[in-house]
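The structure appears below as structure tokens.
== chain A ==
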Amino acid sequence: MTDLLLQISAVILAVSIFIAVYRVAKGPSMPDRVIALDNIGINLISLVAVVSLILETTAFLEVMLLLGILAFIGTVAFSKFIEKGVVIERKRD
Partner candidate 1 sequence: MEILMSILAGVLFMAGTYMVLSRSFIRIIIGTSIISHGAHVLLLTMAGLKTGAPPLLGLEAGTYSDPLPQALILTAIVISFGVTSFFMVLGYRAYKETGTDDTDRLRGTDSYD
Partner candidate 2 sequence: MTNFVILPILIPLLTGIILLFFPKKVTFQKVLSFIASVLLVIVSVMLVFQVHNNGIQTLELGGWQPPFGIVLVADMLAILLVSTTSIVSLAVLLYSFYSIDAEREKYYYYPFFQFLITGVVGAFLTGDIFNLFVFFEVMLIASYILIVHGGTKVQLRESFKYVLVNVISSALFVAGVAYLYAVAGTLNMAHLSERIGSLETQAPILTVIAVLFLIVFGLKGALFPLYFWLPASYAAPPSAIAAIFGALLTKVGIYSIFRTYSVVFVHDTGYTHQILAVLAALTMIFGVVGAVAHQDVKKILVYNVIVAVGFVLFGVSTLTEEGFMGAIFYLMHDMVIKGALFLLIGAMVVVAGTSHLKDMGGLIKHHAQLGWMFFTAVMALVGIPPLSGFIGKLLLVQGGVSAGQYWIVAAMMVSSLLVLYSMIRIFLNGFYGKIQLEHANQYGSTKGLLLPSAILIAVSAGIGLGAEMLYPFVATAAETLLHPEIYIDAVLKE
């Protein structure tokens, strides 16, 4: 029972990711894609968690945390890129 529910959750999460990928492909604007990407990152965390449950292992805890960190950094980078055209700024004035 537990396992079935977990499998269903995994499928749902995977489908969510798929939908988000659709958004990435579709756009229409760049920020749309970045939001979708952010969403994919978060869903990935969930999916890894579910997979950890399915596999009953603690090996992937770091992966989840890292995903969180990276999704954040990625989002920051993209939004800066969209907003300012540069990712890393030189001396601000």
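With respect to how the candidates were assembled, all candidates are chains of the complex that A comes from, given by their letters.
Convention: a contact is a pair of C-beta atoms (placed from the backbone, for glycine too) under 8 Å apart; a residue touches a chain by one contact, two chains touch by 3 or more; residues count from 1.
Nothing here was measured: the structure is a model prediction, and the numbers come from that model.
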Neighbour of chain A by the touch rule, complex-wide, chosen among 1 or 2: 1
In the complex with candidate 1, residue positions of chain A that touch it: 55, 57-60
